[in-house]
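Structure provided below as structure tokens; questions to follow.
As you look at this complex, bear in mind that one protein chain is not there, while each of the others sits in place.
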Amino acid sequence: MITDEPLVAVRNLHVDFPSATGVTHAVRGVSFAIGREKLGIVGESGSGKSVTGRALMRLLPGSAKVRADVLRFGTTDILQAGEREMRALRGGRIGLILQDPKYSLNPVMTAGAQIAEALRAHKRLGRREARDAALALLESVRIRDPRRVHDAYPHELSGGMGQRVMIAMMLAPDPELLIADEPTSALDASVQAEILSLIEEQVDRRGMALMLISHDLPLVARFCDRVAVMYAGQVMEELPAAELHHARHAYTRGLLECLPSLSERRERLPTLRRDPAWLAPRP
Amino acid sequence: MIDVQKLDIRFGANHAVRGVSFQVGQGETFGLVGESGSGKSTVLRAIAGLVTDWTGRIAVDGQSLGRKRDRAFFRTVQMVFQDPYGSLHPRQTVDRILSEPLVVHGVKDADARIARALEEVALPRTARFRYPHQLSGGQRQRVAIARALVADPRVLLLDEPTSALDVSVQAEVLNLLADLRAARGLTCILVSHNLAVVAHLCGRLAVMQGGQIVEQLDEAALRAGRAVHPHTQDLIRLSRVLEEPAG
């Protein structure tokens, strides 16, 4: 599905955080491209996966030093773009879904009002039109009783419901890219599957690109087309999700093998041995 | 070793646990599985004495327990919490954290015991005088396990001990728990939402939903998928889906 010009192009991205005792290299030479497809970025905590996602939206704290040969969204050079241009990009052409809707939704506004605001920030809409559009969006994220949810405050919603509202909000301005950063790790397994298939469905229907950031390798493999495995700020391996079980890199294999299994019994779990050679600079 | 009968817990209007009964034999590891809000952690906290508003019967080692526990109880029963970032005192060094139970119980050879406990959980000696924020998540959980074991308990209550950890660290901690359990003959109760983790450590388990135990089964039945209750079947199916190769 990759077109000639990918939607997102990242080449040799570096993110450093200078501190009193030294420089922390969070991302070290990451390159990838996203077309109209679903890319999963997988890694353990500290691998730099979230920082990569945030660098794309320029949402990193001021102390971060971002370098890249190419960091481009559509025709916008993210390294050069002005703040106004970035604002139009964030929540306009790029939507961001975070881990816990409890913290990412405004607690003193109803769900409907937040979606309406997201709509009106990018389109000229009357009050009534915005309400109708918000209800339509809530329905599209498979909320059975959109009217009740529309008038509910975030604390009155369950985790799964809150995440649906969050998704509806991010879909409001018709983004071209959806970045989902651990969208389901705060949710139960049953809800997790529903939310991910919802994201999948919306991405497919709207022809969006998806960047799914997660620590859960099997989960990502299930819902993405391609998977990039990150470790210590570098991409270890990038492969089609369907071929994950034939992964070649020792790190990817290690991550898969150290999971306890329900179907087969194992006395001891194999543990991951981190090889310093993985971090050797590559051409 | 542990006998829970008709355990009922209410928090105001919220009826969190409804008539839960189960037994755990000496040296056995028992799993409590369920989704968030199913009451599994509340049951564990009631056994630990951290939740006091319960009715029913909780007995450990043949002795019925009251709401207030004496010091001897805490020498028998210890607990490891879910969040290694929250369960260690941020202003205390590892050394101080481990010495606390020894001071309370008036144990003599504290210094040697702390050194031994650190060794047992495979923490380097250099970690002894560090603060929790200087340790990684996995190292912190090892400290928490060492704290639970330093005064030689016979029962270990595990509340989602690996759910806040990376999978590679989870494997290390699960192996460690299995080793310690075998070496010390511990009786354990493991609370988790992850069926694979429970199947890995537990011989028997109970599935909870809405504050009730809907089904009890053993490891073999779980792995074979011989569950009767639809909720258990749901959980098994969801867990399987992610294990199969994506297609």
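Residue numbering begins at 1 within each chain, and the chains themselves are lettered A and B in the order written.
Throughout what follows, a residue touches a chain if its C-beta (ideal position, glycine included) is under 8 Å from a C-beta of that chain, and two chains touch if they have at least 3 such contacts.
Simple rule for what comes next: contacts and distances are computed from a predicted model.
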Exercise for the section: Just go with whichever of "Response regulator transcription factor", "Sigma-B regulation protein RsbU (Phosphoserine phosphatase)", "ABC transporter permease" or "Aldehyde dehydrogenase" UniProt uses as the name of the absent chain. Expected result: "ABC transporter permease"
Completion exercise
Which of A:82, A:207 or A:276 touches the missing chain? It is A:276
Fill in the blank from the handout: Among B:33, B:46, B:60 or B:88, contact with the omitted chain is made only by B:88
Problem - Candidate in contact with the missing chain, chosen from B:42, B:168 or B:209 - result: B:168
Exercise for the section: Based on the whole complex, identify which of B:24, B:60 or B:135 touches the chain you can't see. Expected result: B:135
Problem - Residues belonging to chain B that touch the chain removed from view - result: 48-50, 69-71, 73-75, 78-79, 81-83, 85-91, 93, 95-96, 100-101, 104-105, 126-127, 129-131, 133-139, 144, 147-148, 151, 166, 168-169, 172
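What we mean here is this: only the chains that are shown with their structure count from here on.
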Completion exercise
For the pair chain A and chain B, the C-alpha centroid-to-centroid distance in angstrom is 32
Exercise for the section: Going by the contact rule at the top, pick out the chain A residues touching chain B in the complex. Expected result: 44-45, 159, 188-190, 193, 215-219, 221-222, 241-242, 244-245, 254-255, 258-266, 268-272
Fill in the blank from the handout: Counting only contacts in the complex, chain B reaches chain A at residues 35-36, 137, 166-172, 174-175, 178, 193-197, 199-200, 219, 222-223, 234-236, 238-243, 245-247
